[in-house]
Structures are given as C-alpha cells and as structure tokens.
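Everything below concerns the one structure shown next.
Rest of the complex left out; these chains stay put.
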Amino acid sequence: MALARISFRNDYSEGAHPRLLEALAQAGREQSAGYGLDRHSLRASKLICERIGRDDADVHFLAGGTQVNLTAIAAFLRPHEAVLAARTGHVATHETGAIEATGHKVLEIDCPDGKLTPSLLVPVIEEHGDEHMVRPRLVYVSNSTELGTRYGFDELKALSIFCRTRGLYLYLDGARLGSALAASGNDLGLPDIAEMTDAFYIGGTKNGARLGEALVICNPALQGDFRYVIKQRGGMLAKGMVLGAQFEALFRDDLFLDLARHASVQALRVRDCITAAGFTMFSGSDTNQQFVALPDAMVAKLAGRFEFETWARVDSGSTIIRLVTSWATSDDAVDEFMEHFRRLADECAPPAAALAASRQNQGKQECC
Amino acid sequence: MALARISFRNDYSEGAHPRLLEALAQAGREQSAGYGLDRHSLRASKLICERIGRDDADVHFLAGGTQVNLTAIAAFLRPHEAVLAARTGHVATHETGAIEATGHKVLEIDCPDGKLTPSLLVPVIEEHGDEHMVRPRLVYVSNSTELGTRYGFDELKALSIFCRTRGLYLYLDGARLGSALAASGNDLGLPDIAEMTDAFYIGGTKNGARLGEALVICNPALQGDFRYVIKQRGGMLAKGMVLGAQFEALFRDDLFLDLARHASVQALRVRDCITAAGFTMFSGSDTNQQFVALPDAMVAKLAGRFEFETWARVDSGSTIIRLVTSWATSDDAVDEFMEHFRRLADECAPPAAALAASRQNQGKQECC
C-alpha cells in the first residue's frame, strides 16, 4: 500500500503538530466571534506584530497560499498593472491562472535559481514603456523559493531599494518562510522582511499547521478595505478562530521556528548523504526541499521504499527528484533513507553520467 | 464580558462537535495525499453519493459557502449568463459581490419569504429577451433560506421542472441544508434534491463542522474540469483531508441530521415561547433561525443577557431580531431564554404595538 512507504513527497502530508491540535481543541470548546474577529485571531495578530516590531502592520489569516496570493494581488493592483515573477514562482505556473483570473498579467522571468534580482527586472520593466503593454507594478518573490533557495539580507535589501526607487510593490510569498528563516546560513529576520517588503505572508500549512497562512500588510497604503476583498474572494472563514488559534500557538513562543529548524536539520542530513556519494545537488538549496538528478534505475529503486516527486526529466536517462522534509520527518525516516541511498549509490557506481546530467541541466531548471 | 452572555447570535460560534474533533485528530496522525485526494475525502464522497442514491455525482469539499458559490457559478456559466436569486439570497447581498467579481450579474427578485417560485421568475426571464441584456441561466435558491423558511417537495419540484423546461440550471445553497431537512414538516430528502437540482451543497460549518461544505454536482454536463476551477479560485486546500474527515464522520451514520434536529428542536421551543406570549413571528420559519419584531425596550433588556442579531429596524419603535440555535445550543440556554422572555413580555404588555409592527412589515421583509 502506497502510504506505507516513507514519504519525502511534501511538507503538507501530516495533519498538524500536537501543540496546534491542542490549541485548536481548546479554542473549539469556547464560543467565538466569527469571521476572524475572535480573540485568538486578535492575539495571534498582536504576537506577529510584536515579532516583526511593527504596530502599524495589518495581519489577516487565510486558509491557503493561492487564496492569499490572489486576494492580495487583486486588492493591491489596478486593472492594467502586472506582476513580475520568476518563471518558477508559484503564481506564475502552479496556481491555475489564479492571478490572471483576477484580471492581472504575470510577467514571467527566467532565472537560474528561482530568485529575482534588480538586473533581471530591469529589461522587463524597460520593455514595458507605454499603454500598449501592461504596467509592471508588483514584484513577487518566494522565500524560500520553489527550488529551495533563499534570499540573503543583502539580496532582499537590493530588491527592496530597487522596488521603492521604481515605484514597484515588493510582495513575498512565505509559504515556506519558516524553512528560509531556519536555514543555518540565514541572515534575514522577520523584522527585516517587514521593513523591506510591502506585504508578505507567513506559511502555516507547510510548517506544522493544519491549514492557514498569515498575511502581513506592512505598507499602510495597501491596507484599506482589505477585509472586503477577502470576503469577495471567498477567503473569509466563518470560524476564523481555527486559523487564529494555530498562529497564536506558533508565535506565543518559538514553536514556528523550532518546527522549521527540525525540517532543516533533516534536509541537510539528506543532502549531505547525497553529496557524499558523489552527486551534485540541482539547486543550491539549504532548506527543506532538496533536488538532485539521479539515474533512472536508482530513482526506481528508491521509489520502492520512499515517496517523493519527480521534478523534471533529464534527457540522458536521469531524472531530477525532489525530497522534502517537514516538522514531522523523523530521525528514523532519514536514517533509513541514508542507508538505502548509500547502498544504491554503490550499486550504481560510477555516478559520472548523473553528475554530468546535473551539470548540463543547471541552465534548464527554470523550466521545471 | 460580552461572551459570558448566552448566544443565539449564529450557528457558527462553536468550534466543532466532539465526534468531528475526534475524527480530525485521528486523521491528523496519518500521512495523507494532498489537495482533496486523501482517503477520508474519497470515503466521504462515496458516503454522500450513497446517501443521495447517485453514483454519477461529483462531490467536492471546500472551506466555506461563499467559496463554493463563487467557484460553482464561475465554472458553470458563460460570461454573459446571469444568476437569478431572491433579493435576500446570500449571493445577492452578503458575499461582497463575489459573484460579480467572477463576471456575472445577479438578478435580484423581491419575494415575500425568501423563496423563489416559477411565477416570480417568469417576468424576469421574459424581460431579458435579447443580447442587450444578460441571459438568465442559473436559478439560485437557499434551503433553508436566509429567513429560515424551507422549500417543500412540491415547491422544489415545480422549480426544477420550470428550470429544465426553460434551459436554466437549478443550484441550491445548502449552508443550512441540515436545518431544512431536520424540520418536523420537511418532506424533501437528499435524493430528491440531487434529482431536482443540477448542483447543491451540504453545509458543514453551520451544522457541527469546524469548517467545510460539500458541493454535489449532479448534472454530468457541469462536472468537467471542476478541480481546475477550485484551484484557480483559491479553494483547494493542501490538507484537504481536514474537510474530508469531518464529512466522513457526519455521513458515516446519522450524525449530520442528528445535529440539525437538535438545533431544530431548540428553535421551536424558542418560537413557541414567543408566540405563546402573543407575538407573531416575522417569517414562517420552522428551522433554526427565528425572527420576531419586538419593542425596543424589550430588545434592550434581552440583550443584557443574550446575544443575537438585530435584523431590521421597524419604524414604530420596534426592531426585528434574529435568534439562531445550533447543535451546541443547550436545553439550559433555551430554558433561561424562555424564562426571561416570558417575564419581559409580561412587563411590556400589551404587545399590541409590536404585533401591529410585525404585521405591517410582512411586506418589507425582502429588504432585510
């Protein structure tokens, strides 16, 4: 039976962390005001504002990431204004045209590692010079990205300065923000992100919550009437406390980062095992998503015992797979993976072909 | 403190019924496939199909009612096609233009009790005769309605025949479907509704679930690619099993109807107490929403001990209030309400002015 395999498929297979379940159960025994105006949501909002060091930010809790993205973008932009995103960005390719369905074009930019930079943005902005083309207005970045990479302080700062100079909004999709912040080399804090962006969201679903994302609108000019747009787009839950209670538990202490750190540690164990066997990782990820090109035979054997996604086909008989860890990934699961992987790597020696495949696909990853 | 008062404010103040919490906790300990393809959602879907006696229906679970309505209507209609709804219908006035935001006009029809009939529809349809006006295409009904009234078998059958004759879709918003089916005089079954409508949804949020609604698409012509539209509109939860596990618990046995029956019994106790005191209820509701016009002084005193919504102002010093019961409304709460109400009614005797107000507003209820 498929689920008996150990899963590295994604970070949203498990229900929720026990402390969040407990918080939910407790909240469920009280009566609450509806539509996100309950005491748990208000407290969670306050806790997040304290964490980012801003008392003028607005925090809204929504059920899922696509919902957050489409609601925010619909609220922030005028009809002719467009989003700038990496081609690998979630809004660009994996939301079934949710942004376009609100009327806005997403201008997709090829970039080697899923990360935008001012120099990648400049030519697109310059190309769009008059009213016969959309007006680029909102820069969408993910942190960590869909390829597991992260923005450093200087990188995000450069983007932020660029955006403010050019009259662009900077919006950060934090579906996996925990994984970015918990990475060992990370030098970005939540207050930095709040300072550098106009809005961002903190992902709960992929970091221990049953469901829920916390949108933080830092730019006061974008805050007006936001609850109207949430309601209009179907994102206002009658029992909003379901979301609030979980974020209250995540941010009352360090649970949010603790859960992400656990995932990160397990991911690096996976990565180090793979590179020790002579393989080169596909993207420079140090977060909870790890990508590697493996010979097809090896992929098939791994799949007998583990679940994971195949990410892209490599021409020469290899496939890039994605291995994802989460707050729920156990030491034992990773131990077992490492043991299997080492054995298979030995059998498949030498991994030269796969290595070559890894390299020749560095330039193709933007098509994934 | 406000919440210390006993609440008849709405049917979504409580977390969830203990059996649903238990089902959620259990599901949360397993790994599940994502996006509604987990085993709980599949089983819940199968249970609902069995209950309605149809194996060709499609069942989808979404987080909230506005989300269901906007997704279904966006998926079913072409751009120039419009919705026909009672002016009191949820899509007409209480979804912040969610339907219009998908591009479709809602044609609002005045009706005395929140219920549509063929004879109310005919003039609107005949008025819309050419391409300079929208084409009426989908008839939206709520059961029970926003005024607590219900459709009987013959009434829904008549609408169904009318719609099929005229090439209209019939869509039933069942946010409070439990309360309609559990009413003592109800003669409609779920299989009847599945037979008579093109699509309908079964409300969980207002009948014991933490969140979740089950959309049933009965008409095969409307089923194609529906998951694409769910995703596009932000309604596809990564952890869809949160919804599926609850509906599995609601429909594994009679829990869904049992919860609704409890609410219904309490509502009738409230109603009977009020009418025994000489007041006339505002709408002919026998479900979990009860409306009555009371003198303002009485409203103020009731509000010291109970929470409820004021529904509409009556000119002559009276106000219509709404009292809502739920699966969680205790005998004690209703006992206390009844005791208070009788005492206040005696103090405020004679209620003649309020009675008159009740009557003169029978014709105004469509503006609520």
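First chain written, first letter: the chains are A and B, and each begins at residue 1.
Throughout what follows, a residue touches a chain if its C-beta (ideal position, glycine included) is under 8 Å from a C-beta of that chain, and two chains touch if they have at least 3 such contacts.
Worth saying up front: this structure is predicted, and the values here are computed from it rather than measured.
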item: Number of identical chains forming the whole complex, with 2 shown; value: 4
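In this section, only the chains that are shown with their structure count from here on.
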item: Centre-of-Cα separation between chain B and chain A, whole angstrom; value: 36
item: Residue ranges of chain A in contact with chain B within the complex; value: 3, 7, 10, 12-16, 21, 24-25, 27-34, 63-67, 69-71, 95-98, 101, 205-206, 210-211, 228, 231-239, 241-242
